[in-house]
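Just below is one structure, and these are the notes that go with it.
The complex appears here minus one protein chain, its other protein chains still in place.
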Amino acid sequence: MRRIGFLLPLVFGLALAQYKIGSHLPLTGSLSRIGTEMANGVRLAVEHFNATAPFKVELVLLDDESSPAKAVAAVERLVGRERVLGVTGGYGSNIIGPASEVAERARVPYITSGGLTRDLTQRGFRYFFRFTNVEGYAVVAADLIAQGFRAKRVALAHDDGAGGTDVARAVRAKLQALGLQLVFDSSYPGRSTDLKPLLEQIGRSGAEVLIFIGYENNYATALRGAQVVRPKVNAFVGLYSLITPSLIQDLGPLMEGVYGTEPWTNGSAPVALRAEEARFVRDYRGRFGQTPGYLAALGYVQTQILLNALKKAVESGSPTPEAVRDALATSQGETLVSAYRFDEKGDNVLYRTVVSQVQKGRGVPVWPKERAYGRWVYPQVPWTR
Amino acid sequence: MMELFLNALASGLAQGGIYALIGVGLALIFGAMHVVNLAHGEVLVAGALLAYLLAGAGLPLWGAILLGGGLGGLLGLGLYGLLLPVRREPPISSMVLTYGVALVILYGLVEAFGTDLRNLTYPAWVRPVHLGPIRLALGEIITLGMALLAVGGVAWFLKQSWPGLAVRALTQNREAAMALGISPLAAEALAFALGSALAGLAGALLVVVQPIAPMAAPLFTVKAFVVVVLAGLTSPLGVALAGLLLGAVEGLSALVNPAWGELVAFLTFVLMLLFRPQGLFGRRR
Partner (left out) sequence: MKERGLLWLLFALLLILPPFLDEYLRHLLVSSLTLALLAVGWNLLGGFAGQVSFGHAAFFGLGAYGAGILSKAGLDPWLALFLGGGVAFLGSVVALPILRLHGAYFALAMLAYAEVLRTLAILLEGLTGGAAGLFSIPGLYLPGVDFGAKLANLYVILGLLLVGVGVAFRVRYGPLGLGLAALGEEEAARAGGVPVFRLKAQALFLSAFFSGLAGAFQALYIRFLEPPYAFSLEWSVYPLVASFLGGRGTVVGPILGTLGLYLGAELGVKQVLERGYHIATGALVVLVVLFLRRGVFGFLEGRYAVVRPRG
């Protein structure tokens, strides 16, 4: 009797995995490094959920190959054949746009933290939810400069793509609202291999702080060029995806002292969630053999939110995509990365990022004070002035 | 203003050194075999990644760079071997075959190493060097020097050594060379190996001064062709000059928008092919 009793929950457990959620991420292609890390976070969230929930959820993870057309195909398969109750994932606004459209048509909720452009939440969609947004970055960065550094003159440089232009717009607005002066404000072509002329002009503009928006290759090019040009600024503040393991490894001392926003780093979680954070880091290391970065944290957190909404829908008796959507629309809370509450456009109006400074080769959260782990050093740049 | 201009020009020339290398490499291959080698950029990236790995593992930088070139040579030989069966086919077959090989190399590298940017940073090499109003990173100057040295070496080799002479003869007049008893196979293999070694070397040098991602490979292939067409059928020094010219144009256009530089480069490419197929320095056939 006992032996059978032991088997029964197992059998029922397998039989009960009738709830599915889906995810599409760039596991191959130009964004593969980002996609694979996010995917790990998503997987871990599902595993943690299954360990404590009364039912099992199955994750269907598909590769969108960093391509809009393949992402559309992936989501078609998820909402069509796999009949998922929700979709978590996507990276890159140009991919999330078409992909989430498919989910919207199929009336399946879609949650993401991989695309910052404004028009993603301007489409009047009911099923689209975005955890991160540009305001969350701009506000925190601007605050640090105005209240932390107490600087007055700022230079702003951004890549000319859709994402960079969008973020720059938000940053510009926040800086002006805080009464700071933009002494230099320009875009640069995303494909540039030499940013020395740009840095030269910034050096001559009289700026105290440089806010630099771009992708990894832009940061690398800029920081290398800055070693030669040595612009006379007091701080280099990069926005998204600056403090990454590969850049820190490759650029080494060229990164010392730069600021970058990180949605999450180990130790930046709100105090009340430190235990959960420790568990996340420990289990991630055990499962994937490396330390999680903020991409993994984002994948983890957005999936958590989706799964909690799913749980609500199941418990209320109607495990349908519509019910999951309604649960998402009314949910709010705190996560390792940020607080959340979605407005009617699906935007997380409570999103706030964290600014870290690279100190001794590691990103140390320094702003805002509630999330800080260390103290910032200002003025400091990786080149001698 | 003048300072800005000179600095942009200097940066462009430094980049042009790399173009000179890959241009000379491709010119060797194209000259000897008339094969449109679409895998040239992939060989460059392979050399870059090898150098990155070896240097990261602790090998002295020069060793890593030379081995990057060596890998290029090996890949060139392999590619040549695959091309042997299709020698008698129309050129399109060879072209498509090199494309297939390029795919395998590129995605093989991506599979093994990911799409990350790779970049070697040596503090000494990143330091600025002042030459009057011009400020360049030491690394940029060194890579330019190395590139020109390599090109000079190839030029010497082609003029002063027997195997080199064979390759040159083959390039200039295939029938006559064969009539003189020069084995086309050996000479072609040499040209391919040497040309690809230069590409691998270029990649290894590049990874020290610039972030390189595997996905940038096709771009380098295209640029190499621009250089070759710009120069025409001429000595390595002529091709090198064309490479530097391309770099200079790109560098100056960076002041406005790099897209301008690319526009000028490709437009010149097309116009050259149409109105001056012998290039800037070649002789009319």
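Order of writing sets the chain letters: A and B. Residues in each chain are counted from 1.
Criterion: a contact is a pair of C-beta atoms (placed from the backbone, for glycine too) under 8 Å apart; a residue touches a chain by one contact, two chains touch by 3 or more.
The shown structure was predicted, so the numbers you read here are calculated from the model rather than taken from an experiment.
Of B:13, B:27, B:46 or B:101, it is B:101 that touches the chain left out of the display.
In the complete assembly, the contact with the undisplayed chain comes from A:76, out of A:76, A:143 or A:185. Within the set B:22, B:55, B:71 or B:226, the residue that contacts the chain not displayed is B:226. In the full complex, chain A makes contact with the omitted chain through residues 27-28, 63, 68-69, 72-73, 76-77, 79-81, 94, 97-98, 101-102, 105, 119, 160-162, 165, 189-190. Within the complete assembly, residues 34, 36, 82, 85-86, 89-93, 95-97, 99-104, 106-108, 111, 218, 222, 225-226, 229, 257, 259-260, 262-263, 266-267, 269-270, 273-274, 277 of chain B touch the chain that is not shown.
Everything that follows uses one rule, which is that only the chains that are shown with their structure count from here on.
In whole angstrom, the spacing between the mean C-alpha positions of chain A and chain B is 39. Touching chain B in their complex are the following residues of chain A: 28-33, 189, 191-194, 196-197, 200, 216-217, 220-221, 224, 227-230, 246, 250-254.
Within the complex formed with chain A, the chain B residues making contact are 4, 7-8, 11-12, 15, 110, 114-121, 123, 126-128, 135-137, 209-211, 213, 215, 251, 254-255, 257-259.
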